[in-house]
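Excluded from the complex is one protein chain; the other protein chains are retained at their positions.
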Amino acid sequence: MVQSMPDVSPTKWHLAHTSWFFETFVLGPHEPGYRPFDARFAFLFNSYYEGIGPRIARDARGLLSRPSLADVAHYRRHVDEAVGRLLERRGDQPALATLIELGLQHEQQHQELLLTDIKHVLGSNPLRPAYGAAPAGEGRSQPPPEPQMLRHDGGLVWIGHEGPGFAFDNEGPRHRVFLRPFAIADRPVTCGEYLRFMRDGGYDRPELWLSDGWHERERQTWRCPLYWEPHDEGWHLFTSSGLRPVNEEEVVAHISYYEADAFARWKGMRLPTEAEWEHAAGGAPPAGHFADAGTFHPGPARPGFYGDVWQWTQSPYVAYPGYRAPAGAIGEYNGKFMSNQMVLRGGSCFTPAGHIRTTYRNFFPPAARWQASGIRLACDA
Amino acid sequence: MVQSMPDVSPTKWHLAHTSWFFETFVLGPHEPGYRPFDARFAFLFNSYYEGIGPRIARDARGLLSRPSLADVAHYRRHVDEAVGRLLERRGDQPALATLIELGLQHEQQHQELLLTDIKHVLGSNPLRPAYGAAPAGEGRSQPPPEPQMLRHDGGLVWIGHEGPGFAFDNEGPRHRVFLRPFAIADRPVTCGEYLRFMRDGGYDRPELWLSDGWHERERQTWRCPLYWEPHDEGWHLFTSSGLRPVNEEEVVAHISYYEADAFARWKGMRLPTEAEWEHAAGGAPPAGHFADAGTFHPGPARPGFYGDVWQWTQSPYVAYPGYRAPAGAIGEYNGKFMSNQMVLRGGSCFTPAGHIRTTYRNFFPPAARWQASGIRLACDA
Amino acid sequence: MVQSMPDVSPTKWHLAHTSWFFETFVLGPHEPGYRPFDARFAFLFNSYYEGIGPRIARDARGLLSRPSLADVAHYRRHVDEAVGRLLERRGDQPALATLIELGLQHEQQHQELLLTDIKHVLGSNPLRPAYGAAPAGEGRSQPPPEPQMLRHDGGLVWIGHEGPGFAFDNEGPRHRVFLRPFAIADRPVTCGEYLRFMRDGGYDRPELWLSDGWHERERQTWRCPLYWEPHDEGWHLFTSSGLRPVNEEEVVAHISYYEADAFARWKGMRLPTEAEWEHAAGGAPPAGHFADAGTFHPGPARPGFYGDVWQWTQSPYVAYPGYRAPAGAIGEYNGKFMSNQMVLRGGSCFTPAGHIRTTYRNFFPPAARWQASGIRLACDA
Partner (left out) sequence: MVQSMPDVSPTKWHLAHTSWFFETFVLGPHEPGYRPFDARFAFLFNSYYEGIGPRIARDARGLLSRPSLADVAHYRRHVDEAVGRLLERRGDQPALATLIELGLQHEQQHQELLLTDIKHVLGSNPLRPAYGAAPAGEGRSQPPPEPQMLRHDGGLVWIGHEGPGFAFDNEGPRHRVFLRPFAIADRPVTCGEYLRFMRDGGYDRPELWLSDGWHERERQTWRCPLYWEPHDEGWHLFTSSGLRPVNEEEVVAHISYYEADAFARWKGMRLPTEAEWEHAAGGAPPAGHFADAGTFHPGPARPGFYGDVWQWTQSPYVAYPGYRAPAGAIGEYNGKFMSNQMVLRGGSCFTPAGHIRTTYRNFFPPAARWQASGIRLACDA
């Protein structure tokens, strides 16, 4: 029930909000005569849909000692059963199926947030309690080979989603982008590589940083990734399995865009654009280290575009050419956030495996660090 | 576990903090070889004792999802048993008995805070959940008789605690104060009387307010007491038994010093000084409506100096002449708060009956409203 | 000497800072044996160059009652003469000429800021003093014809600066961008058109706004453009010539990106990308209503891409493909601001006529309103 910062929601809230989503966007419009489980829940569990009505302030979600967890579980069962009945009766109607699919994808997003939020709550506790036991074998990896820079010729390429299969509205329309020749690393950056940046004064050299990033670093006194702590025996980090020494071979996570950008500049490189990333990731189905592995922490760096960490791109989150938000409150899902955020790609160790796509556009403000966000390097070629 | 504002502490925290107090000030110095139940609790459950060491930020007490409530209960039993054993062996030693008495008085203070904090937490929830059922008969009272102004000649009077029986350090030394003739109301102000102030534009007339109060009213957009809400059917207020219409005969509570002072000015009167209050309350043992009644809400106004609401005085909380804080961390209990606070007298419906004394000095900043604080009028005579 | 908000600099500061720029980047490195006019000025008049050293906080520039205006004038003469001598001796050296050109372009930028800052200072004064008299004929225009939407086929187009002639580093490298067919208005939006948005509840309909914009509107209580005021006789606005009624035919200015974006959505259109703008503006030399006209206020809307107001594009300010910031402190000029800002195009009534180019990229945070920023509409075609 704890809310450790405004961005974080309590577990109970995630559980109720995802059912509220089904109730509001599926049952309300499509189940004739459906009455809300509790009319007051619209105020408590609406996240940001202005079109639906007023709602509790985001930073007040942690005040909800009522409804109880048992009541929320009851609410979930109630909604699940109602959706189940509706699905049986009318699951062949495309408009309804699309909304249910959206509700499921929405729930997957909250499965990820629920885990990263729990990590933040536990990490804010001076006792540093673990979410679960460390998986066998963790922390005993080999140094990864040097990253390979994969060269691409660029040119006029197609980007974005089109055709069958679910995608969020912001992944389309599919459109053409002109790319110059570029190279992109075959794997994300490791903790060891990031440590070299830290030891080279990376956090004290303004010439490496964007102006906004430099001020944010000052304001928040950043000197290392989120969850890292200096101990007498070296750097430690807090994981879903508790506090332990940094493993240099592991993929570095909980990095802001500003830090990722500064690291890339220090390496004499840059971050990829989202078009470069998508073009380079190509058409192969996503495979990598996702939430289904149950470790909830990045593993040793291995070649691949997916999993372990979301990778910051240098692309601000804006509409693709020709994008139109859907009509009504559902149009608020993605479209209204298209300012002051950066796109991340690839999914993380907290992302459900079935949720990721090549065209998937995640987005966060450049100072956000509580997601498993990391770095993939790129350069002109 | 919820913390609805920095002033409020979660229930679990109160439970652990009061045992930590016994552990730190009784067991640590007086039980040879005593080892803390958990060395990390000193960081978690120290409230404000700089002499003991660093502690969690006050507004972060709500983040403590660990230790669990069961662990805290275990901690309490552990400390209670250790204190019990020590008491049996060495209870006849005055210095130890004094500290245990202090620990018990401290726990009584937190019994009150725990209830007012729970009320604030529940009142911050849009569902407005009740702490308990309303007692039978609540809300069916007769209008109280007009308050009587009790005249006192003043002169050189003795104020403060001296002699046997427990008192906090700030209640002494007993000393002489010269009072001019004054009169003081025989009962606190009611909701109905306060409503007349509101209806007469009390919240919109700067000439009635202290400058700081006027700005605070602006900043917090005060237009009524805390927990009052305008409904179509008239003013309602949130109580420990839930939301219900305002009962005009009841004692008004959850008033800041600034509002109490403005109300008194509107009446052409003033608030009493703490010396006037203490002199007028006289030597009779405290009797009134305290927490032991189990209603946790002020009742209809009745003659008397004690109970229902703490009564703001016009006296800033400062040291009595000759006051010296005790040496060591225990000296931080009261002495270091002697600035920017006002004295309140008389105990409230949340105060344990055995906790109040004529010389008892409660103190809060003038803008505080979450305690059951109200108004007793006075005037020159 | 007044600083009405952190973004605004006092006139005296602009005068000194632009000379400091010449001293630091031209005289220091290129004039052997040059000694600064006053070594302390580096602290006072450095704007944001971390590579040069520490500097006075941005919001403290208004505290500089010393050096006096006379001292600053003396400083300017001193630097001007030294640059003049250096130019005579070594003006044929390309590296030096480039820096002097940069210094002149920098000074032109501050000529614009100096005027917009003075407007903000005067507009913050309850007396609303005018900067100068209104030019003859102001406020007596004809309604402009309906805007024409100019259609473009798009395709793969070249964007950005290349070749001789001055341009800032951020205008290159010249590169190809793929554009879909689009249409773009032949003139900016007028006050009358914006009034219709206001009267249609534009400021109260969240579905028209970006989420960040909606919150900014709430936080700043925006209900009209900056400098507009409701009077009994209708909307007035503060101009460089004082307060007067809104002229519906005039180009609307002092609009944030969020307002421009909401207006476009209300019209069923969108803002152009910067590539669309640049492609549509084409190769003709810039012509329009610039600072040289001396009115310092937008005029009636007329067809054309330049002047009156900077036009918000929907393009975040990021590096063009292949962009590299120059080495050293001069590299901080543009590169480090490439986050959280939006590109504006076209120049305004405060911009020196000789300063604008088709490829010119101005940039401000999306909530900025004190520049003469306005709206040009676009749509898919």
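Order of writing sets the chain letters: A, B and C. Residues in each chain are counted from 1.
Note that in this section contacts are C-beta pairs under 8 Å (C-beta built on N, C-alpha and C of every residue); 3 or more make two chains touch, one makes a residue touch a chain.
Here the structure is a predicted model, which means the values were calculated and not measured.
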Across the complex, visible chains touched by the hidden chain are B, C
Of the residues listed, B:40, B:77, B:180 or B:231, which one is in contact with the missing chain?
B:180
For the chain that's not shown, point to the residue among C:67, C:188 or C:225 touching it.
C:67
Residue numbers in chain B that touch the chain omitted from display
48, 50-51, 156, 175-180, 206-207, 209-214, 257-258, 314-316, 318-319, 321-322, 331-332, 336-340, 366, 380
Contacts from chain C to the absent chain lie at residues 1-2, 4, 40, 43-44, 56, 60, 62-67, 121-122, 124-127, 129
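Here, only the chains that are shown with their structure count from here on.
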Touch graph of the chains shown: is it line, ring, star, complete or other?
line
Grab the C-alpha centre of each chain and report whichever is closest to the global C-alpha centre.
A
So how far apart, in whole Å, are chain A and chain B when each is placed at the average of its C-alpha atoms?
46
Mean-CA-position distance for chain C and chain B (Å):
57
For chain A and chain C, what's the span in angstrom between their mean Cα positions?
35
Where chain B touches two or more other chains, by residue:
none
